[in-house]
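Heads up, one of the protein chains got dropped from this complex, but the rest are sitting where they should.
Right after this comes chain A.
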Amino acid sequence: MTPADPILSIDHVSKEFDVSAPWLNRVLERKPKLYVKAVNDVSLTIPRGSCFSIVGESGCGKSTVARLVTGLYSTSAGEIRFGPGTGGRPVRVQMIFQDPQSSLNPRWRVGDIIAEPIREMKLRASEEETRERVDDLLRIVGLASDDVAKFPHEFSGGQRQRISIARALASEPELLVCDEPTSALDVSVQAQILNLMRRLQKELGLTYLFISHDLSVVRHMSDRIAVMYLGRIVEMAPAEDLFTAPQHPYSRLLLGTIPDIHAPNRNRELQGGEPPSPLNPPTGCTFHPRCALADERCRREEPQLRDRGDATVSCHAVAEGRARTPEEKET
């Protein structure tokens, strides 16, 4: 299913990292070259003006996807295509980073940090206009205009994340890649930042690629969600569908981990195990060592993504009808 007006489409993209020992060690100890496949054959399409989320455990490759989209990493295989930008110019992509401590240069004043994209990309003709724009941006994200002269250490985590957002907005982007923008913040501050981001999306017509491991945050923000496991997308579905009727066993495992204030002692399907090393991924379906539904075929054969209604799932058990949703089991 391809939306009518995609702002971004990722087509069978993979990214390998060379994690080999240094050359001399390889020669002396006869070690082979080692590669980690951080992202493996990922395809997705993001419609303009929506919020697309990627969730998964740490190390599953979601941040790598973010950096591939922004161009900080180059792809090993596959293609990343952007739709036409407004006014015929290419789509501008900006990024909001996870750690507000390290995403702002500690030696720069806030005004210079926010003005940097404007100055580098020569978006304003004069220094006066640049200063006005910085002033506007600060007010848009809810900071005061006399904050320009302060240094990042004079702000709290949430305020720094607001500065980060202002900097990202400074270059007038259409697609914002948010790499766990709230996971370093307190819960109360998280809500403020998320509400700010939603308001900005509405007002500026932004598209978000939202990366998180926090499922409640994702549910609040997204239109469509992709679940990643060990570099692959295992399930992609509209946000509410994924939360009410997850299909892939891994999605169910993830949703089962969300604490529920109304049913603190509810009966959970317990599944142990840790994600295997991406250096040496399991054969067949990479999830099979942790999956209760795994059989001989799962161990042997890699499942492909298949459309099921609005969702796309890559699981033999789901395709064969062996997997039943928890509600179906209860009846």
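Convention: contacts are C-beta pairs under 8 Å (C-beta built on N, C-alpha and C of every residue); 3 or more make two chains touch, one makes a residue touch a chain; residues count from 1.
We take it that contacts and distances are computed from a predicted model.
The chain that is not shown carries the UniProt protein name "ABC transporter permease", picked from "Deoxyribose-phosphate aldolase", "Cytochrome B oxidoreductase", "ABC transporter permease" or "Na+/H+ antiporter subunit C". Touching the chain that is not shown, out of A:Leu28, A:Ala144, A:Val187 or A:Ala292: A:Ala144 (per the contact rule at the top). Residue A:Asp99 is the one among A:Asp41, A:Glu57 or A:Asp99 that touches the chain missing from this view. Residue A:Asp136 is the one among A:Asp136, A:Asp223 or A:Glu302 that touches the chain not shown.
When the whole complex is considered, the residue among A:Val19, A:Leu34, A:Ala77 or A:Leu204 that touches the unshown chain is A:Leu204. When you scan A:Glu120, A:Asp260 or A:Glu320 for touch with the missing chain, the hit is A:Glu120.
What chain A contributes to its contact with the hidden chain is residues 67, 70-72, 93-95, 97-99, 102-107, 116-117, 120-121, 136, 139-140, 142-146, 148-149, 164, 167-168, 171, 203-204.
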